[in-house]
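A single protein chain has been removed from this complex, and every other one stays in its place.
Right, chain A next:
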Amino acid sequence: MSADLNAPAHPTDAPEAPNRTSVPNPREPDSPAALAAPAAVAHASDRGARIAAVAIALAWHVAIALPAVLSARAEFAAPAVVLGAWILVAVTGAVAGVRLLQGSPLPPWPLAGLLLVVDAAVFAAAGERQLFTAANWVWGTLGWFFVLAVWGRRVVGLIALLGTHALIALVAVLGHGPDPADVARYVMYVYGTFSLPVAVFVGSTVIVGLARERAGVSAAGHAMAAERDAAERGLRERRDRLALVSSAAGRVLGDLAAGQADPDDPEVQRRCMLAAARLRRLIAESDDVPDPLLHELRAAADLAERNGLPIDLVTIGTPPPLPVEVRRRLADPLTGTLADARGWARLTVVSGADEVVVSLVTPDREGPESTGPPPGEHDDGLVQYLYERDGNIRWAQTRWRR
């Protein structure tokens, strides 16, 4: 007769069981991974740009500057200085590139200072005839190493370095006698050395920013979707349970109306109690997205109810976000006691900003203690636990205070 309420055997219960375990706890504190996602996307995007910048700088230095230096080495004013500077920048640039890719860049300003000294030395050592040739490699290469030196900083630093580079070049050009053709060439070269590195530098910064923003928006969207999902699942689950309760309650009422069930029959009374308790609990659930603690307690109450125990779960207030450990210690002793409960049970949760008290009251009966912790009062520093039986009721209570 009561198989319809002793749920496991009943077919309408079937969809409920899998749902129970699959409803996520939606208000878990955000995991570090979820919070770091936008930063990780930005980091990946930035890493791509770094690789490109290091590759451009080293490739230019080796593939274009080196052959030109070697072929013109006899025509420099001081070949050893030009060649030595090339080697110095190649080594320093390689180290700076590797360190940049590893995420521990060399200190920018000493590196920039070194590059500027090299700049001045090469201009002085190149000589008038090689001033505007590819053999004067600082024109083409140095801008890219500036980019590596001040990577990730504001663009004004790069512009200042390139400006100093332009000044050094101007002094060199004018030092060889002010020729209008040289000045025109100088302007062209300066434009050439400025434009590309600045474009790459600014471009990469913008792309990283956009990637970070887009990843942030997408993460927020995912979080919202997850919350909506949990709410929809909660709603669906509640609808399923309403259907289940309605059919069970309807059957009892139908039996009573048809005279097939006797209101004096304890079994019929128990069925009525169960159906009423379930309806009450459904009506009392007012939260859209269940709090993790209430979710756990509800799951325990549902389990007890499926075993035929009429149970009231009354919640007052919403618990503040609690560490998992506190939540566990609040809920576990009571769910353990609930497993042994007979007759009826009343589970209450009263929550404020600084206090959460969970209580389970069941009728006392002969027999050994329940499987919960021993009687009396215990305090483990996190949660106070109290259990007693007075012949009338068994009363377990857990209490957390901030």
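As a convention for this text, contacts are C-beta pairs under 8 Å (C-beta built on N, C-alpha and C of every residue); 3 or more make two chains touch, one makes a residue touch a chain; residues count from 1.
Just so it is clear, contacts and distances are computed from a predicted model.
The listed options are "Multiple sugar transport system permease protein", "Potassium-transporting ATPase KdpC subunit", "ABC transporter substrate-binding protein" or "Response regulator transcription factor", and the UniProt record of the chain not shown names that protein "Response regulator transcription factor".
Checked against the full complex, the one of A:116, A:166, A:276 or A:339 touching the unshown chain is A:276.
Screening A:246, A:269, A:359 or A:384 for touch with the missing chain picks out A:359. With the whole complex as reference, residues 276, 280, 283-284, 286, 314, 316-317, 346, 348, 350-353, 357, 359, 361, 388, 390, 392-393, 395, 397 of chain A touch the missing chain.
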